[in-house]
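Can you keep this structure in mind? I'll have questions shortly.
Heads up, one of the protein chains got dropped from this complex, but the rest are sitting where they should.
And now, chain A:
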Amino acid sequence: MALLLRTLGRQGVCLSKPHYHVLYRHAAPMGTTAKEEMNKFWAKNSRLNRPMSPHITIYKWSIPMMMSITHRGTGVGLSGAISAFAMAALILPGNYTHYLDLIHSLSVGPFLIGLAKFGIAFPLSYHTYNGIRHLYWDIGKGFKIPEVYRTGYTVIGLSVVTSLALILM
């Protein structure tokens, strides 16, 4: 008997579908959007001058945490570098080869040149490989903790190797 009642009431059975209800045409879904709820939350926080709970100061740092913020940091950094380059292209007089020759003429030692190249290559490599790891998560794979660490170490290893390879190119 209970089984019969539950079968009838189960979602997906004709009678329980909303568009069969008489009142549907005159109704609008109730409730606020997530965005409105978030705004209400933050407005209340600032109004009551609530202190923020300690988080990064007390929580034990882990490899996944550090890799995540590094992904964000390299992303922001790379974006900033591209924007700076674009603005320089618009504002500075003279063309690219002119400024390149200027840098050449500074006769910086090979070590510093290598360091500068590493400074460009590593963020790019890391962000690319970790980006692929993110896409892997986006298709729903690799969420088990050992897998997270394994793919994480792979990303770090590949980034270092690729950066070194790029410097030597």
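A few remarks follow.
Criterion: a contact is a pair of C-beta atoms (placed from the backbone, for glycine too) under 8 Å apart; a residue touches a chain by one contact, two chains touch by 3 or more; residues count from 1.
In this section, contacts and distances are computed from a predicted model.
Only one chain is not pictured, and the protein name UniProt records for it, out of "Succinate dehydrogenase [ubiquinone] cytochrome b small subunit", "Erythropoietin receptor", "AP-2 complex subunit alpha" or "N-acetyltransferase", is "Succinate dehydrogenase [ubiquinone] cytochrome b small subunit".
Panel shows chain A; residues 1-3, 5-12, 16, 18, 21, 23-33, 35, 38-39, 42-43, 46, 72, 75-76, 78-79, 82-83, 85-90, 95-97, 100, 103-104, 113, 117, 128, 131-132, 134-135, 138, 166, 169 of it touch the chain omitted from the view.
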